[in-house]
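See structure below.
Removed from the display is one protein chain of the complex; every other protein chain stays in position.
What follows is chain A.
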Amino acid sequence: MAARDRRTGFSRRRQYGAFLGYVVAVAGAVVGAVLLVISTLHPATFAPVRMSAASVTAPVSSGLDAVARWFGAIPTAIGSYFQVHGENAALRAELKRSRVALMQARTIVYDNHRLRQLLAVRDRDDTTVVVARLVSSTPSSGRRFALLNAGTLQRVGSGMPVRGPNGLVGRVTEVGPIAARVLLLTDPESVVPVRRIGDGMPAIASGRGDGRLDIRSAERTNVRFGPHDMFVTSGTGGLYPPGVPVARIDHAGIDQAIAIPFAAPDSLDFALVQRPYMPLPPPPPALRAAP
């Protein structure tokens, strides 16, 4: 194959056309660089563009998702038909074992209710805005975003926390009419304030980008994180409601440890979009210029 393009020949029109093509190519690169700077400094600028594209792709993704789920359910249905007897026996045994724990839990719930009444603590109701599915994500980019198939029409707003059945998934960053973008916990720019179950030790869970989280102690040094320490959201900052399971420590560490999130987004069934625990206060009134 001859490598060079010599087709312009002596035709002025073709020569100018080819030259103009390169001018436009360089201009495209420059425009790209400018857009990149803008979107790095102010990521929300292009949210409308992204979310209008998402409004088209999210229904397609959820259609494909429904088809894949339908086919994926066939082997499960066949398998469960044959396993149903063994499963029945195992469930009966487990029921017997958990009856004691249930009695204890009922006592604790009653005690908790009574003590809270004594303290006159009022629980904020963490109402669920909508139950939707995460239909696609960014599998080729290092950022960890997922697309939720619900948007402003379902009253989803920017900044709302998203949780799955097992634990926290992330928070909504951009909203379109029928789709929303969710920043997953594992994104390198996601930070969640957490506390350890058991002693309530506050910590920070930040995403690593490889599907795991870094847990750092927030107020003390020389903190030991044992394996299987569990962390729930602390409610600090007012975005995430307290008490949502977040992650479990994988490798023991001092002051910093690697944790695995409870909600594995790739096996996620439903996502619950909730109201922010404490909504943002209204912006302060603009200061009047001194006369």
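Quick notes on this structure:
Rule of thumb we're sticking to: a contact is a pair of C-beta atoms (placed from the backbone, for glycine too) under 8 Å apart; a residue touches a chain by one contact, two chains touch by 3 or more; residues count from 1.
Please note the rule applied: contacts and distances are computed from a predicted model.
Chosen from "Rod shape-determining protein MreD", "ATP-binding cassette domain-containing protein", "1,2-phenylacetyl-CoA epoxidase subunit PaaD" or "ABC transporter permease", the protein name that UniProt gives for the omitted chain reads "Rod shape-determining protein MreD".
From the set A:159, A:209 or A:237, the residue in touch with the chain omitted from the display is A:209, counting the whole complex.
Check A:139, A:200 or A:281 against the missing chain and you find that the one touching it is A:139. Annotation for chain A: contacts to the undisplayed chain at residues 1-5, 21-22, 24-29, 31-40, 43, 45-46, 49-50, 53, 57, 60-62, 64-65, 68, 134-146, 184, 186, 188-189, 208-212, 264-266, 268.
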